[in-house]
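Here the structure is laid out as structure tokens; the discussion comes afterwards.
All protein chains of the complex are present and in place, except for one that has been dropped.
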Amino acid sequence: MAKTFRVGMIGYRFMGRAHSNAWRQAPKFFPLKANVELHTICGRNAANTQTARAQLGWQHATTDWREIVESPLIDIVDISVPPDLHAEIAIAAAKNGKHILCEKVFAVNVKQAEQMLAAATKAKVVHMVCHNYRRIPAIVLAKKIIAEGALGRIYHFRARYAQDRLADPEFPLDWRLQKDSSGGGVHYDINSHIIDLGRYLVGEFKQVLGLVNTFIPERPLAESLAKGQRKMGKVAVPDSAAFLGWMDNGVMANLEATRYALGRKNHIEIEINGSKGSIYFDFEDMNALKFYNGADPADRRGFREIQVTERDGIHPYVANWWPPGHGLGYEHTFVHTIADFVNACAEGKSVQPTFEDGLKNQQVLAAVEESSAKGKWAKV
Amino acid sequence: MAKTFRVGMIGYRFMGRAHSNAWRQAPKFFPLKANVELHTICGRNAANTQTARAQLGWQHATTDWREIVESPLIDIVDISVPPDLHAEIAIAAAKNGKHILCEKVFAVNVKQAEQMLAAATKAKVVHMVCHNYRRIPAIVLAKKIIAEGALGRIYHFRARYAQDRLADPEFPLDWRLQKDSSGGGVHYDINSHIIDLGRYLVGEFKQVLGLVNTFIPERPLAESLAKGQRKMGKVAVPDSAAFLGWMDNGVMANLEATRYALGRKNHIEIEINGSKGSIYFDFEDMNALKFYNGADPADRRGFREIQVTERDGIHPYVANWWPPGHGLGYEHTFVHTIADFVNACAEGKSVQPTFEDGLKNQQVLAAVEESSAKGKWAKV
Amino acid sequence: MAKTFRVGMIGYRFMGRAHSNAWRQAPKFFPLKANVELHTICGRNAANTQTARAQLGWQHATTDWREIVESPLIDIVDISVPPDLHAEIAIAAAKNGKHILCEKVFAVNVKQAEQMLAAATKAKVVHMVCHNYRRIPAIVLAKKIIAEGALGRIYHFRARYAQDRLADPEFPLDWRLQKDSSGGGVHYDINSHIIDLGRYLVGEFKQVLGLVNTFIPERPLAESLAKGQRKMGKVAVPDSAAFLGWMDNGVMANLEATRYALGRKNHIEIEINGSKGSIYFDFEDMNALKFYNGADPADRRGFREIQVTERDGIHPYVANWWPPGHGLGYEHTFVHTIADFVNACAEGKSVQPTFEDGLKNQQVLAAVEESSAKGKWAKV
Partner (left out) sequence: MAKTFRVGMIGYRFMGRAHSNAWRQAPKFFPLKANVELHTICGRNAANTQTARAQLGWQHATTDWREIVESPLIDIVDISVPPDLHAEIAIAAAKNGKHILCEKVFAVNVKQAEQMLAAATKAKVVHMVCHNYRRIPAIVLAKKIIAEGALGRIYHFRARYAQDRLADPEFPLDWRLQKDSSGGGVHYDINSHIIDLGRYLVGEFKQVLGLVNTFIPERPLAESLAKGQRKMGKVAVPDSAAFLGWMDNGVMANLEATRYALGRKNHIEIEINGSKGSIYFDFEDMNALKFYNGADPADRRGFREIQVTERDGIHPYVANWWPPGHGLGYEHTFVHTIADFVNACAEGKSVQPTFEDGLKNQQVLAAVEESSAKGKWAKV
């Protein structure tokens, strides 16, 4: 008989909803090596947590996350709260021997990240950071193409994560723009995603030349707006950031994260150029990968728009969903992440991206901040 | 207290999986006006049906569809089997007072379609055909733009449903290519979808000039291949079809359905041109709608690529899912369909597309066949 | 010493300007096998013709086309006037032993086309119809790919020529919408182009099922508007046309021509699907060809966007222009056409598309009209 993992999830907002869906869907679409039970959900407000419990499909609710990490009933802790709370919860969960899935950005500073990795390693639990975009089928295909050497020597890694919600000065100062809760604003929130994709697809960052910036220094406080007022608060974190850098093997990097790109909704754009080929990806067209193969006959080279939706093992994950051309959406990336995480837990194996990846990501983020503060290169 | 509808679903393959997912997901993402219970699933093979029951989340399983349509426990019958079985099941379900959701193509001929509509009308049940593509957010937005008159007088309705799986002569002769089970092959299977979109967005077809065709007249029988043999069978239905025609208000129509378009995976392409604007849609980029507004300033007119993912009531359905740019996939169209169907059942209201739409669609399909057979115009 | 051809061109409007440019540019960019002299230009209005002569770079001007076709000084006659004048001029030119480049649509009926071909054949002159789109580098590459068999058995030829200028009911009734001068309105004017591309790339049309149409039956007369009046005239020719059909080797065809597609400016869209590959082209992105190669590895198939701008003989014509990615425009198609025509004249060889192509095109146009009139299939 297959083992059953009981899951406790902390947080019920955007990520809580996305994770809950994935916990429900993974066993329906993937032949997992263990069963899962959506056991307990945790939030600060009792009434809201009860509503979320019913709506998102959990059995129990609590307002004390310690109940989850300490409960002998719970096998897996899913941390879907703002980043300032990750370290304390993750370390406690590790001490209690729970497998841990932790949302990104991993921590609010490098020190916390180190402690989290140390705790998880010491406890020998399975630990994973939820960089869900690694499991877009198109990205997995990109990884395969690169691993095969089909791009040759890589010259450029170029990425931009662009959204547009902050272009409006009236967009409120919520937790994502507060120093305490977010750690580093837009830089931590979304640059962390493309740094992760760079590390996954290409290699480690060695040194960086960064520029973190705040376009709009004051915004109405979210809490104030909720009360019908309009009290302003200072934006003490970056709302945009860019950096150049060097990666392993002399790859030149150029990354940029912004929420000031009107018309770009969730534009995660990646281009990798090598001596034999190039790859281009844009999340707003997430079911496609563009691949230029320098080995094609000279008169018919061009970026191919591959619909990454083929079955029979041709493309990853999609065989478990729908026929070719019947595309997937945003939420599927979480289902794939959780399916792989559950299987890793069942087998007691490591599953990427681990807390070590979380730490390395944090080191890049910090190096960019350091470079920006000093106005010169910083080592990662 | 909200009412609870117990659902019985017949069929567990491609459509059964898509519908089951939608029955599970609709209450999680939409505030339905009734609860739903995935009560009983039905299939011909007992063992497979049990497996499907467990996998797809149903409480009970049966191999006799009559148990479902006659059970006093069941409120809603979901017909997800091949089209030759629709009429008998739907008529029996109607007689037993069940609300009915019926997969497309609605029936295998016009007469059946008439009988199905008559039975459902007489029984005063809620009846709906599962033309799921009507509830792509981009298509609903197109409908709104047209309804506002923003296209002006419509000149052209142009649609193509193109896939590529039959380009391989070894692709087997399955039920979709058999006369008995499919009614009309590719013509019925996928032309019915774009006919439906034309009727939804533009108006009724008046007369048609059709060409139905079979490129490859013999294929290995699916059953034979399953036994490791390669017995050939005759393809007695169209595997491709095109037609020109006139719609309401003098709109010129050009529709084509094929599974011989290599590289086109689920390419449902629609273009509508009017005196004030144009619309373009391609399912392979399903989260976008292209709109050309002739009222824009002369120097900045162009097809806008609208990402139909805005919340706050701006775009339909998407507020219940994820933030802007975090796109939906194929399966969401079924969730929207079933959410609307459940609400209609709860309120005892009609919900489009009804069995009358199913009948009218069937009449267009038949007129195209008639025109093709006679080599001249046929009235719908 | 290379021979010098003296050219006489009849017409100075849109086509006259495009041809004059090509006559001037061809020797500058291509190593022609003969010199050319822009000798005499002819138009009906003496003053306008003089202005055109100076502006377009011709040595002499005349208002009598017979002077050109009968002059012993002239070697080549370029017919760039409306189609009703083609036959008389072309036949006279042939009788006088001139090589002939004739604008499309070739003639205003099949009989004229037959006479033109007969005259040119009898006179043993070089004769060419100016279907300039054949010499878009991307189209020549498509031809090469098809000729190599890289598409396998061809199933579908699909083309649309869409513009939008007639969507405005106030667009005047000019010669292109008059029966006498145009022969067949939009059907002749632009359907002839995509028929030609179908014949060039795929094969002959065998039978057709056509629908020619006039959306707006009355328009202000161009002459009347020029006088500040607004006298209406009847549109006695098609302003839109579509047809289905069969080509050689069982290729299913679907062609449509319209000037009612708002937002489509010069949208010549072609798709060809075969058992091994597909091709897509859109003139509005004329430097690119999209090619889907079914022989690519299964996980990386997709439409390649080939920039058809490579030098060193990789792509046709472009080596004579600019480096890769430095695209060509509309007018270059005429330069290529005239370069090839001059070389053919110098060598006394035939050059496609000949007057025989003109005749066959006319036969397809007529068959579509016949089919539309009778409401049933017509043989070509």
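We just call them A, B and C in the order they show up, numbering each chain from 1.
Note that contacts are C-beta pairs under 8 Å (C-beta built on N, C-alpha and C of every residue); 3 or more make two chains touch, one makes a residue touch a chain.
It should be emphasised that the depicted structure is a prediction, and the values quoted were computed from it without experimental measurement.
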Task = With the full complex in mind, choose from A:L73, A:M232 or A:L262 the residue touching the hidden chain.
result = A:L262
Key: Sole contact to the chain not displayed, among C:G152, C:G203, C:P220 or C:P324   = C:P324
Request  = Determine which one of B:L73, B:M232, B:I314 or B:A373 touches the chain that has been left out.
outcome  = B:I314
Ask   = Where the complex has a chain not shown, which of A:A92, A:A118 or A:A167 is the residue touching it?
value = A:A167
Note = Interface residues of chain B toward the undisplayed chain are 141, 144-145, 288-291, 293, 296, 298-307, 310, 314-315
Key: Chain not shown, touching residues in chain C   = 14, 18, 21, 24-25, 28, 55-57, 163, 165, 264-267, 283-287, 307, 309, 321-332
Note = Where chain A meets the left-out chain, the residues are 155-156, 158, 160, 162, 164, 167-169, 209, 211, 213, 215, 240, 242-244, 250, 252, 254, 256, 258, 260-264, 271, 273-278, 292, 294, 301-303, 375-377
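Simple rule for what comes next: only the chains that are shown with their structure count from here on.
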Request  = Could you find the chain whose CA centre sits the greatest distance from that of chain A?
outcome  = C
Key: chain B onto chain C, rotation angle from CA fit, given as a multiple of 5 degrees   = 180
Message = Please output the residue numbers of chain B that touch at least 2 other chains, ranges allowed.
response = 264
